[in-house]
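Just one protein chain is left out here, and the rest sit where they should.
Here is chain A:
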Amino acid sequence: MTSELIRKTAAELAELIHSKQVSAVEVAQAHLDRIAEVDGTIHAFLHVAADEALKSAALVDEALAAGSEPASPLAGVPLALKDVFTTIDMPTTAGSKILEGWRPPYDATVTKKLRAAGITILGKTNMDEFAMGSSTEYSAYGPTRNPWDLDRVPGGSGGGSAAALAAFEAPLAIGTDTGGSIRQPAAFTGTVGVKPTYGGVSRYGLIACASSLDQGGPCARTVLDAALLHEVIGGHDPLDSTSIDQPVPAVVDAVRQGASGDLSGVRVGVVRELTGEGYQAGVQAAFDAAVQQLEKLGADVVEVSCPTFPTGIAAYYLILPSEVSSNLARFDAMRYGLRVDQGSSAEEVMAATRESGFGPEVKRRIMLGTYALSAGYYDAYYGQAQKVRTLIARDFAAAFEQADVLVSPTAPTTAFPLGDKLDDPLSMYLNDLATIPTNLAGTAALSVPCGLADGLPTGLQVMAPAMGEAVMYRVAAAYEAARGPAPTPEVTA
């Protein structure tokens, strides 16, 4: 029974639970058993909350037994939560030693919404420290392994959430995407990951990396499951002043429309600057086949040009570290988290604590940001990067005149071997070239599995204008239906 339940989609599990054919407790237990079986190998989780998960599932079963309607379409379905969202009943580390053992005094809005929807939170997933990284190797608690090949990375920063899905440890997960941290791991693990419009999902209780870029979003194994979760976590939150005060786009309806397989009248733009040179041949071939598939479904495929995109990554690695250097100043060893009592003044204790509590990538980015913002360099670096950001938004605006959605490969390569880029930060950064423009512009994008290259998964990225999620989900669902079931990895303990 366990092996059957863990392979079902969230939508299927919800139907079984809500029709009382299977209890939410059984479903939670099946996934907890799977975690116990394989997570010693995969290391997707930093914390497993078995007791809390079973308790939460039992409440769903009790309510259903008493004749209540399910609290949401996903009530009773288990989920893996990236360890960057605060949870009052579980430790929250953001993958950093500086927060080891910290118990937040409040729940993030996303956490609250999951609980209110009756979703079973299985535990917290591994990530690059403070979401800085593209491989999950910068976690202070050791790397996560890719279920497709244990010697390869699952992508990052949300490698734990993506690997949990691919290894059937959870049917749903939450990630955050600052420069591709939901989409690139989705591509590397053959799962679905969605970066909503900036402001579409509350950032309250999301430990900040770069505030103008960070966005939480849904991860799943199917487009429909991602849409169901998107509608649970999305929406305006008075506690996040940057959250958009508009209704959540009707993405579940859009998926159902897309699954019928007709894309006539939908204009799909292939971004010239996000193909060709620098992309692994197999990744390019899988992408080209996906574009042909979209054409067969009736979409009008056009080529569009976004000339500033190739400079986006340079702008991003100035803007992001600048915001990081400011945001991470809050880790001052005074109010919460680690304190290393070395030296006699607050300043010495602070410096010793941050030296000991932060890993190398976090230190690099803090210093890079400190440099980019320092007097004499501000205009040449941070100021100029902000202008490039404007030009990227203009590129998107012009492209969306010609096309309803834009497409590209999600990442230039398939999953790379563990350790491959660890000592070469710049080559790690270049992995984000196709995902970063969306974050800089605050628009929406997702990654859907689009076949294997050399035996490893690849992702098709679908990008949409701000609050244009419906058409993006529609295109992804149509492609997914035409593609057929995605291959899955064999994972044994």
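Note that contacts are C-beta pairs under 8 Å (C-beta built on N, C-alpha and C of every residue); 3 or more make two chains touch, one makes a residue touch a chain; residues count from 1.
Going forward, contacts and distances are computed from a predicted model.
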Protein name as given in UniProt for the chain not displayed, "Phosphate transport system permease protein PstA", "Aspartyl/glutamyl-tRNA(Asn/Gln) amidotransferase subunit C", "Sarcosine oxidase subunit delta" or "Amino acid ABC transporter membrane protein, PAAT family": "Aspartyl/glutamyl-tRNA(Asn/Gln) amidotransferase subunit C"
Omitted-chain contact residue, chosen from A:40, A:105 or A:485: A:105
Hidden-chain contact residue, picked from the options A:85, A:130, A:198 or A:479: A:198
Residue touching the undisplayed chain, where the options are A:317, A:400, A:416 or A:473: A:317
Hidden partner chain, touching residue among A:354, A:421 or A:474: A:354
Residue ranges of chain A at the interface with the undisplayed chain: 102-106, 198-199, 212, 238, 241-242, 244, 308, 311, 314-315, 317-318, 325, 329, 332-339, 341, 343-352, 354-355, 358, 360, 363-364, 366-368, 370-371, 374, 376-377, 380-381, 383-391, 393, 425-426, 429, 440-443, 466
